[in-house]
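Here is the structure we will look at.
Right after this comes subunit A.
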Amino acid sequence: MPAKDRDAYIDPDAEEDDFSAEEHDSVGSGDDFDQGTSSRGGKRGGLAGGKKGAEARLKSKGKGGDGYAWEGSISRTWDQVREDDGGSLELSVQEAIARARRKKLQQSGQAVRRTIIRHLVLMLDLSRSMTDRDLRPSRFDLGLEYARAFISEWFDQNPLGQIGVVGMRNGIGERLGEMSGNPQEVLRSIADRDKLMPAGEPSLQNAVEMARGTMSHLPSHASREIVIIFGSLTTCDPDNIFDTLEGCVKDKIRISIVALAAEMKVCRELCERTNGTFAVAMNEGHFKDVLFELIPPPAQLAAPAGAPGRSGPASSAAELMLMGFPSRLPETSPPSLCACHSTIKSEGFICPRCKVKLCDVPTDCDVCGLMIVSSPHLARSYHHLFPVQGYRPVMSMTQENPAGVPAQLACHGCSLPFPLRTLDSSANGGDAGDAAAADGISPLGRYRCPKCAKDFCSDCDVFVHDALHVCPGCC
Partner candidate 1 sequence: MPAPAAEALPGQHILLSFLATQSQISLTRLYSKPSACLALFRLLNALERQIIMNYLWLEGPVSSNTMDVWVTRDGRAPYEAAMRTLASLQVLPSPKPGSNMLQLSPSFKKNFRLALTGGGDHMSFGVPCEKDLAGGVNVEMLDRYAANCWESILHFMVSSGTDGRASRPTKGILYLLDRSGLMAGQGAPKITSEGFQFLLTSPHAQLWTLLLQYLSITNERNIDMVEVIQFLFMLSTMQLGQEYSTEVFTNTYHSVLEDLIDYGLVYKRNPNRIYPTRLATTLTSGSSATTSSSAVSSQAQTGASLSGNSTVATAGGGFIILETNYRLYAYTENPLQIAIINLFVSLRGRFSNLVTGSITRESVRKALDNGITADQIISYLVTHAHPQMHKNNPLIPITVQDQIRLWEQEKNRVQIAEGYLWKEFTASTDYNLVLEHARSTSSVVWENEQARMFFVTPEGHASCRDFVNQRMREGGGFA
Partner candidate 2 sequence: MDTSTTKAAREDPPAHLTLIVDLNPLQWELSSQASNDTPLSLSQFLAQLMIFINAHLAARDDNTLAVIGALPGYSVMLYSTDDSPPDDEAPARHQANSFQPFRMVDGRIASRIQEEMEKSTDLDGKTDRGLVGAITKALCHINRVNLLSVALTNNPESTSAMAPPSSQSPRMLILSISPDASTSYIPLMNSIFAAQKLKVKIDVCKIFGSDTVFLQQAAYLTGGSYLVLERRDALLQYLSMCFLPPASLRKVLATPSQDKVDFRAACFCHKKVVDIGCVCSVCLSIFCYPITRTSCSTCGTRFPLQTLKRLGYIRQPAAQANGRSKPNGTANGK
């Protein structure tokens, strides 16, 4: 399997995530990743069939003489750190950070269609292999912690989505939490650590079948996804798992796996056939990175029918959905029973169709089945659909400024003045400027919006694209 394959299976949007950008930047190549995989596989001597790819690569470049991947391509990250005149590392560290940020931003920009209404089953491996302590404090504890963080962040970015939780333990799939759109409810399902203590063998097939059953009734416009945190190197299945896989392909379920041990052929197969992503976590930080890559809504290609392999489940299913926008009752209103929990409460939301009271939105009305969302929930997803165009770094004041237009003295976002120091150094020219230019860093610390032609500082650049999603100049 060629080295680039891994990237090819990542959605275009995944490229903008911390991991890909930073990893590739600081390490210089994707090799480090393979190292982790193979070394881990070697260490465990597991039955990982999918390791072949890694080993093949290892051989091809191991010709340098030293034979082992982990000796062959040490990327000397410390070489990139330079001291400045004052002996401080601050500058080069900041530069490295800035470069990673810039890279990340370069890729976003064009409008993509994404699946907004997502349905996800999160599968946690609760087999004995999760008690392994190679990830601190243990695979189980770390996995649980990250799963919680994942759920919160996922709902933050996909307010209209729903998550169900399934555990794999003692050879069966356990339904830990029903499909729900309420983050609190989902988090509650994995809140109790003692109830989730790992035991026995995992069964991929049983769990996937269970998830498939949960999602079978969903409408066609919704995406169906499975994310598996998998620590085991075996799966204990009652039947042929490839039949299950065929079923998933047919149902257009996308399976993504984050493996904590080593790569397994069957796992990679599951992901590849269903257009999911497969990743092996190298360490604690990397685990989080690869898991969180799965949070942004997957992009759909602009031409829905164009690429059959990639179009995903939602492409053919553009739909009109009937939604209700509730009004919120204040806390001072007279208490009444809610439809969802039958408890007496003052505050709540009123379904506009059947006028029943609901505790929380978004949800499906328990009485009439209408999907109830508040307009902020819809609006929260808009930035995925209308992203801000990436800013271009300004290389020199003389070239890019149209004659007669005075240079902006202060950032258009934060209104703080641009540093004068960098202006001077760029006037002298110099290598630093050229090197920076190649990385998409402006020697002047200015980044210009292509649309409104306003200049921004690097902090605002990152903030606008990461959090604000609105260009202060264009709006």
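The criterion applied here is as follows: contacts are C-beta pairs under 8 Å (C-beta built on N, C-alpha and C of every residue); 3 or more make two chains touch, one makes a residue touch a chain; residues count from 1.
Basis for inclusion: all candidates are chains of the complex that A comes from, given by their letters.
None of these values were measured; they are calculated from a predicted model.
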Options 1 or 2: the chain contacting subunit A in this complex: 2
Contacting residues of subunit A [partner candidate 2, same complex]: 90, 113, 116-117, 221-222, 300, 314, 317-330, 332, 349, 352-353, 361, 370, 374-376, 378-383, 385-386, 410-417, 456-457, 459-460, 463-464, 467-473, 475
